[in-house]
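All protein chains but one are shown in place.
Chain lettering (A, B and C) follows the sequence in which the chains are written, and residue indices restart at 1 in each chain.
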């Protein structure tokens, strides 16, 4: 199979670098186009990045010698790549306009940015949960008069820590009424240079700007349904979250207490919950998408796990790893969940979205 | 005023060292007696500790040249000190027996250990909250036939992070029905060597053995009342906690969501809660105990505070510092609380207990 | 004694904040004037800094309500303060011009910046070593036609780790021919936000821009002599240094190997070296300057010291703490040295310079 050529918008930033690293040797996709700010445009990628390469030792060879293009001009990408991953880092309105410009040029945009997460006709995908939201894309194209282009996004990294176990329970017939969550988030989620080392030595910071609101709201869109011309949000569960930053490189941890929306005698036992999670499998597993984990949810039984450094690479960084499942004094159950924020929660999650789109034929006629 | 001579049991351990450091230049107390395991007995304190001195640069001069005694023989302390701080590190049953042996010798024991926390007639003191529990001491003495000796303890460091703000609300007429808490605890709480550095670099550990149970239970004894021969536990609030270890030297942080046991229209506003906390003052403040904070609760308004390294020394490490007070989607309010686990939460909290006992006359006839 | 009013240039930056914190309750000086970039000018200091206050919990009360002035206009400081501490953070040439503008207005400048370190007629002071360099000030004033104003600077924080032990040996008659040094430097030396946390978790960075050159050169000016119109650099020792950044908040550590410029039989023994260091005392000690350490050099004998977190506060953060003095296979001796980079190495070192200037009469007729 010939590989599909892809472009990276915001290629010199930290998230852009991750896409480039993770797409190295990808079975379906090949990076042929890199675009960034006008300042970098015209330089070889390796010179534009220089000593700011952050992901492992070296820039993948196939990309190092590409010439960086100006990301602000969507037309430059025509004929150079079939679709783009957006890792743009600029103002929200600018990103929104620019992603639409690429779509208007007939170039699908698989975005990591938050700009279009709340656009009514843009799907916010976690392929294990809401691949049905792909149905909104034809409406989106119709709204804009786009032919081949469209925009699909992924949610914030923070809530990916617990969305799959939550959804697995709901799908199994155990609706959740409300949840109280505290996250302990890794510094890589803040980009580079991101959080100052002065704040992360002998310290934690109990605040991440905007994160709690995202966590509480995005959940409901992900669990929503396509209804007419838009995605209709779900109304449950109610989530209350506190987001903190801790001195960890990669891997967001969440402590979760949840209450089922069920009469006492219908609530699942701990064994049943574990069964639901362990057996959980969904569309990406059925489609055998290259980046899909074999087990999207992994349950551990050691008393002191999951831990970010030990467990984040589980299933190539694409699993939600759960431990300490136990009764909660106040709600029904509580547990600790972990997921890799820059793999499942960012670039590799975006790649999985693209794989789903490819498998579902959305890249067929580009 | 002549200083009261005090002994330290478990003087060579980390908590013992903290007592010695914090009692250096104390206005009321003076360390004249140090006791540890038979292995250390007979050595000068400075030689017994040697390069294992952990608290700042140097051993206080007055203690460095004391000869370490065998802590297992309570009679050795007679005439050498009026009362002892227990920082013993051994099996629970052994500690219980040994603390009783000192009390039986007529030497009051102000303990940091957990062994006697659940003894019915032993007060578990946070002086701002339950100084009324001192009334149980005469019962305790009667039960044992002790003349002057007695045992008083302090609670676990973890729950001190939020006990004062909780109590302040209850005292102000705002009873709390339930709370969900996640703690991010410092490594000094685990003693020395305690937690391996291999677990605390690029990592957090979402588990601390026994801590969640202590947190959930001790709360109810502290809020209880002296009733006949024992302390009767309170029945509310119900607490559910998840305790995690993070790479911080000192300072436990807690994220707290709580629900009042009040009809909607009687629940306090955020402003009222802040007023209650800011104005909170209690027995140690009235008695002007030397280690009492002027403000037992300090409320901060920066969006990213409290932080352990910046705020743990507030009010000499004896305040509960609160930030991020806001509405909770699920319960009524949520906030972040911080307290210094080795000052308020351990040795200096124990010293404050001793100051309370002194001020209330419990050391008068020794 | 009435306190001398002082101004802080660059008052909102991290070094400026440290001056403000360390001058709180200073016996001789009182901050009455704060100046920063035009962006902050006109705001109350507490509003200009807001949640960017980095040094402990709270802004000292006396400064919080001062109105920030525009640092670019030296004339604004006239009548508001007798002299200024310069903690300016801008281009080298701009700082040089601005410091000269203040001096020209008759306002002495005690600078933390590197801009004037290599100006021939500006003394680069470590008061224990080269208070004799104050003689150059009258030449400096004559060169510029300044009446009361002048500029005095302090050296880079990195070399302060070992300059005092080096000088103590030279003064005792043991000249040093060459030294090989590796530093392990704290992140606070890079300001705020400074080093990214992404670089300081599970990592060290073996490079600090410009630091090695400063370390190797400044040493020679500090050890130089006033000769005619300028300070003549010393010619020995030759220093080779490698500067690394490590995940430590405060406290630079250096490993040092040195060779004496003496025949074998004249070289000092380890005991003699320790004696020289332990007995070292100089001008700030004789003058009893408020910020002077009683012991400028402290020698420790534990095998695993000095350590930054345990030893940096020795003598109020103003001592050089030395440990592991031993024979070197290659040169004569080696040892580990530590000093507090933001106290001795920056703001408190600057304050000590000002105290020396005050004691020597340089602030008398302002």
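Here, a contact is a pair of C-beta atoms (placed from the backbone, for glycine too) under 8 Å apart; a residue touches a chain by one contact, two chains touch by 3 or more.
Everything numeric in this text was worked out from a predicted model, so none of it was measured.
Student: Determine which of the presented chains are touched by the chain that is not presented, and list them.
Tutor: A, B, C
Student: For the chain left out of this view, which of B:110, B:153 or B:195 touches it?
Tutor: Once the missing chain is taken into account, the touching residue is B:195.
Student: Can you work out which residue in C:25, C:61 or C:329 touches the chain that's missing from view?
Tutor: Spelled out, the listed residue whose C-beta touches the missing chain is C:329.
Student: Just name the one of A:213, A:286 or A:303 that touches the chain not displayed here.
Tutor: If we include the chain that is not displayed, A:303 is the one touching it.
Student: Which candidate, C:57, C:307, C:339 or C:353, sits in contact with the chain we can't see?
Tutor: C:307
Student: In the complete complex, which positions of chain C touch the hidden chain?
Tutor: 178-180, 182, 184, 199, 201-207, 209, 216, 238-240, 242, 244, 246-249, 253, 255, 257, 303-310, 323-324, 328-331, 334, 336
Student: By the contact criterion defined above, which parts of chain B meet the unshown chain? Give residue numbers in ascending order.
Tutor: 54, 187-188, 192-202, 247-249
Student: If you put the missing chain back, which residues of chain A would it touch?
Tutor: Output for chain A: 50-51, 54, 56-57, 201-202, 249, 302-305, 309-311, 313-314, 321.
One rule holds for everything that comes next: only the chains that are shown with their structure count from here on.
Student: Quick check for the class: compute each chain's Cα centroid; which one is farthest from the centroid of chain C?
Tutor: Between chain C and the rest, the longest centre separation is with A.
Student: How many degrees of rotation map chain A onto its copy chain B on CA atoms, rounded to the nearest 5?
Tutor: Rotation angle, to the nearest 5: 180 degrees.
Student: What's the distance between the Cα centroids of chain A and chain C, rounded to whole Å?
Tutor: Distance between chain centres, rounded to whole Å: 48 Å.
Student: Using CA atom averages as chain centres, what separation in Å is found between chain A and chain B?
Tutor: The mean C-alpha positions of chain A and chain B differ by 43 Å.
Student: From the C-alpha centre of chain B to that of chain C, how far is it in Å?
Tutor: 41
Student: Quick check: what residues of chain B touch more than one other chain, meaning two or more?
Tutor: 201-202, 249, 303-305, 309-310
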